[in-house]
Every structure is written in C-alpha cells, then in structure tokens.
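The complex appears here minus one protein chain, its other protein chains still in place.
Naming follows writing order (A, B and C), and every chain is counted from residue 1.
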Amino acid sequence: MSETLRRVRVLVRPKEGILDPQGEAVRRALPALGFGGVGSVHVGRLIELEVEDESQVEDMCRRLLANPTIEEYEWEVIG
Amino acid sequence: MSETLRRVRVLVRPKEGILDPQGEAVRRALPALGFGGVGSVHVGRLIELEVEDESQVEDMCRRLLANPTIEEYEWEVIG
Amino acid sequence: MNLEETYRSLGLSDAEYARVRELLGRTPNFLELSLFSVMWSEHCGYKNSRPLLGRFPSEGGRVLQGPGENAGVVEVGEGWALAFKVESHNHPSAVEPYQGAATGVGGIIRDILAMGARPVAVLDSLRFGDPADGRVRYLFREVVRGIGGYGNPVGVPTVGGEVEFAPAYTGNPLVNAMCVGLLRVEDLMRSRAVGVGNRVILLGARTGRDGIHGATFASDELSGESEARRPNVQVGDPFAGKVLIEACLELRRRDLLVALQDLGAAGITSSASEMAAKGGVGIEIETDRVPLREGGMEPWEVMISESQERMLAVVEPERVEEVLKVAARYGLGAAVVGRVADHGELRVLCGGEVAGSVPAEYLADAPAYEREVVEPEYLKEAQRLDVEEIPVPGDFNAVLLRMLSHPNLCSRRSVWEQYDYQVRTNTVVGPGADAAVMRIKGTKLGYAVVTDGRGKWCYLDPEGGGAATVAEAYRNLSCVGAEPVALTNCLNFGSPEKPAVYYQLARSIEGMSRACEALGTPVVSGNVSLYNETSGGAVYPTPVVGMVGVLEDVSCHATPGFGREGDVVAVVGA
C-alpha cells in the first residue's frame, strides 16, 4: 500500500484582516533579540500527510484542517 | 522601506522520532470523516514574515521561531 | 566497542558490573546489561539515598500505604482515602522546560492513578535562578506554561504550589509536582504481580524511542548512526493522559485488574521488574507484541523506552477480552504483551526466542552506598555570622516597599491564573491562601494540601532547615483549619559524591524526621533527585514537603485576609 501514498503539504494561515495574536507576539519579540527591519509576521499551521487519494485533500482542508471563518489554506503534493 | 522587504516562509515541524500528539489526533480523526487511506500525519507551524535582511532568518529560526530541541525547520524566500 | 566500554557508557561502575556478573554467575548480554544499567541508576535505584530514607517515620493511625508503592495512602474517614506523592522533573525541565514540566505533571498523575485513585489535585513547587537573567525568565515562563498545558486539559485542578528565585538554581531549576488522588479504601490498588499465567497488558500510547540515551550507545550492535543524534526529550500528550485516566478508573471500578503500575523512568523494565519482584513471581515480555510508534526498534529499546502515557496491568486470562473492550471504547491502545511466570525472572522474548532473562529481584535491588557524614567547612563559616552586626535600616518604609516588590514575595497570581484550579468543582480554597482546601462531594469531609521548601535555610542549617520545612507545611495546614495527617517529600540535592552535599542530605533528613516525629506526621511517599548541579555548583539543598491534612467539616475552614471591619486581630504563638 505504501507505494501508492502521496505526500501532501497543507499550509493554513489566518485570513487577511483576522487578528493573529501569535504573529503579533513574534513580531514584537524580534527587535528585543536584535532582529530589526521586520515587517508583518503571521503564524499559521503546517500539516503534512500521506494520502492514497489526493482528490480527497481539498475536502479534508475545508472540513477539518482549516476553519474557513478565520483561515485560508493551500496545499500541494510534495512527493 | 517596504520595497526592500522580502517575504520569507518558515516551516517548523516536530523532529523525527519526537511524539506528535496533534498529528496523531488528526490521523485518528480522519477515517471517521470518511477519509480512508491516510498514512502518517504531522502538524507543525507555518510562519510567514517580511524581513529586510534575509541573512538574519536562520538565526531567527534557531532562536525564536523553532525550538531546536524538539523541532526542525526550513525556510525559503517567497517574494 | 568492547564489553568494558559498553557497561561504562551505560553508566555502570566496574564494581557494579562485577556485581552483575556475580549475581548472574555469567556474563550478561547487551540487553541484560541495559536492564541493569537503567534499574541501577540513581534515579531508579536510589543507590545513594536508600540507606538514609529509612530514618523517616512512616507509620501512623491513618496510614494505609507507606513508602514502597507508587504513592502513599492515608485514610480520611467515611471510607475515603487520599493517595499522594511528589516527584521531580528537574533535569528534563532544564533542557526543555515546557515539555519537561508537562511530562512531570503527567508522570505524577499516573503514579496516583496506579493506586486506583482518581487524581484530584496537583501542586507545583518551583525554583529558578535570578529572574533578571533572560534564560531564567524563559525557563520560568515555559515551565509554568507546561504545567498548565498538561494539568488543564487533563482535568486535574492545580490548586497550589510555590515559586522561589535564587541564584543557586540558575541553570538547574527545580520542578517538583505533587498529585493527590481520592479513592474508596476498598479500591486501593497495588502494583504486586501475582497469579502465574495472568496476562500483562500494556495500556496507552505506542512506544517510541523517547528517553533512550541514544547518544551514549553509538556502537555496532545498535541500529544505525542516525540514532545517535536523536533528541532525548519526551513530549507529553495530555489528551492521551486524560483518556488513560478515565479508562483505568473504569477498569478499576469494574474490578478487572489484578495489579496496575505506571511506566515512568526505565519504562517497561522498571514497571515489570518491580511488579514481579513485589509479587515474588517472574514476568515475560514479548517485545514484538508491544505497539510501536517507530519502525526498527530493538528489544532493548522497547524495554527501556520512556514513552509517556502508558500503564502496565496484570489481568486474569478470562478478563482480557473485557479489558480490551473497555480500552477500545475509550479509544485507548491496549495490547497483551506478556504473562506472569513462576521463574522469578524478567524475561524478554523476541520472535519466540529469549533475548535476555534476569531475576527480577536483582534488578529491583540496586547496590546501596553509605557514606560518611562529615560537617563541611562552609557551614562553620556561614554560621559565624553575628546578627548584631547587620546595620539597622534607616528607612523602614523603603525596606517594606523593596520587600513587597521582591520576586520572592510578590503576588503569584500571574502564575496560578494560568492553571485551571477549579475544574471538577471541589476547590473550596484555591491558590493564594496558606493551603488549598478541597471538599469530598457527598460528605462533609474535606482535606487541605500544601507544598513547602526552604532551600536557603537548609543550606545554612540542614537539620534546622529540614525541620523548619516540615513545620512550615504543618502550620500552613493549621492556618486553614485542617488537621495535618501525613506528608510526602522530594529531596532535591546536588551530587551525593560530594561530602558537603551528602552531609546536607543526611542532616536534612534527620531534621525532617525529628519534626515528623514531634508533630505526628509520618512520611508516606517521596522521591529523590540528586546531581542537581551545574558548573556553578550545587543547588541549595532543597527538600520539598507536600503535606495533607483533614477537615472533618469542610465548611469550617479559615481563609487569609481580614474579613470584616471591627474584627479582632490577634497574634498567636511564640
């Protein structure tokens, strides 16, 4: 079975305009560590999974991996 | 200033062999949603940021964005 | 690598290796050597502290279970009992503070669960270096997050604890967690394996290479070089921990278990050999039946893995089916991995072949080292201080303000607000008081619980400090209106191989024991954490006491703070 598995990478990030407290916290922490010149920072989720049937991925993202109210996603087959 | 900013994408994931409870929970949830044939699932973090100086990114990852004790990371300039 | 290098890299001394050979009457193989090395480590074997721990008084009218089990148990009344123990997770927390603290909480909760008790309260006793140091602040923040990160989801309220800062703990924080469990007296479980032919069931998470000291094992017998760089850090899974609690309590309720034991340090090896040694039986483990998280694990790795969220149960053959059914209902992993045998050995089988076999009692009986107790020089120096020589401050108001803003005296609200201290609706008095007060639903009974430690005092006067620690816990319980009953303790010290530290350890135990005798509070459980050192030297000798008291009528308890205008204020005591 494992020959037929494809590796898929899903990126989930806060929708534009949605509050991102984690990203904000990182952005504020960077200067204190000596990193200047940083613009926006956003923190989201990375999901990597192996699937037999990549036609299911879109549905997985919509129904489980991302919450469309607050998040957007993209995915690609990586192997 | 904003012309000089580069967009960087950082992917952070649990190191190999490190327990990934989130990935495991998703893996176990999927069949109940009617998604069969799923192999491993791993959940990590996606960080997207704008920086002036990309030579700082490696250091940012090591010191703040990832926890090198239990996580590995990769990054690339995306714009 | 030759055998000599092997046993040394596994942490056994020449004398210990000689002892292993003498006990076995033969040369152990690598797997057997691994079993001895983990069981005879300081952590599991109490090599340096065992002779001293015998000094603690451990008997009393309410004691149902003293030291020697997963936790001590005392009777409360009306058929109720409390199981409790404190444990350290200092070194893991120094390396990876969030996960170190989280898995510390998870580990102590499972000790309580193993007694057949429902975990009902957690306390955390924490010590860090100077908070002006950035790394210290990071450790502090992440440890607190980790304790909440495990305790909150798992549904056990964190109701008390302490935080103290002193430079002596820089680089080597102390992270001790105490758990209290509630049970019916007749439900008390023990970890004694009995009944030849009974099955051994591994419950909970799959086994991975967590906590295996891969780096020291880079040799040919072992699989691959990649292992050498494997991070030796365990990650907690509070969700799995929660499911494990509920499933084990149901197994207990339905009387399906002969014995139960958590898997902590040294994993299956420690649990199985202790269960076997206590029951005077043997246990056979078939490593190929252990559900694995990673491929290609060797039998020795399976045996010593410290993967979290696992328990080992002994079950009668005709009950196995039902146990597996209960586990399945909770979505909990469960597998029959072995059986109780009459040969008295911990026997490891792989592919039907014996991969190693050693008498369980030898594993459980690490060599003990008794050392001479010699007063160290620093004490004479420290005690020479003349109090009269300290100048009297000119401005007491300024002193008061400085004291109030000192990290060791300021409010701890920002810590305990990160803990769910109310879940299960039994917390009568939560964090912020002298001790936490809990009720037992359906009765008028309550209990109070507190942790205390006085590191600096113990450094300056180990015996007096040890006694003062016990007395402070006792007073804190009295202040909320509880009758102190018994205590658990965690002995956080430096290297016992240093005479000064060994002296501190011995005298602190003496002081604690004398206070226990005077106050009538026996020691029913505990834990020892030695080698708390960095290049800067040892931590303050810090015995932490967790004491439990009983309230016959929990509605009659006291809280700190002035209640109403016009009330009388009185000072009691010397």
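The criterion applied here is as follows: contacts are C-beta pairs under 8 Å (C-beta built on N, C-alpha and C of every residue); 3 or more make two chains touch, one makes a residue touch a chain.
Criterion: contacts and distances are computed from a predicted model.
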Name of the absent chain as recorded in UniProt (options "Peptide/nickel transport system permease protein", "Phosphoribosylformylglycinamidine synthase subunit PurQ", "Hydrogenase maturation factor" or "Phosphate ABC transporter ATP-binding protein"): "Phosphoribosylformylglycinamidine synthase subunit PurQ"
Displayed chains contacting the withheld chain: A, B, C
Touching the absent chain when the full complex is considered, from C:Pro28, C:Gly129, C:Gly148 or C:Gly338: C:Gly148
Among C:Val423, C:Leu460, C:Leu519 or C:Ala558, residue touching the chain not depicted: C:Val423
Missing-chain contacts mapped onto subunit A: 18-19, 21-22, 25, 45, 64-65, 67, 69-70
Where the unshown chain meets subunit C, residue by residue: 145, 148-149, 152-155, 237-240, 242-243, 246, 329-331, 416-425, 427-428, 439, 441, 554-555
In subunit B, positions touching the absent partner: 21-22, 25-26, 29, 32-33, 43
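Basically, only the chains that are shown with their structure count from here on.
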Averaged-CA centre spacing for the pair subunit C and subunit A, given as whole angstrom: 38
Distance from the mean Cα position of subunit C to that of subunit B, given in whole angstrom: 34
Subunit A-facing residues of subunit B, complex: 1-2, 5, 11-13, 23, 26-27, 29-30, 33, 35-53, 56, 59-60, 63-65
Sites on subunit B touched by subunit C in the complex: 14-21, 24-25, 28, 67, 69-70
Residue ranges of subunit C in contact with subunit B within the complex: 95-96, 99, 205, 208-210, 230-231, 233-240, 293-294, 307-308, 331
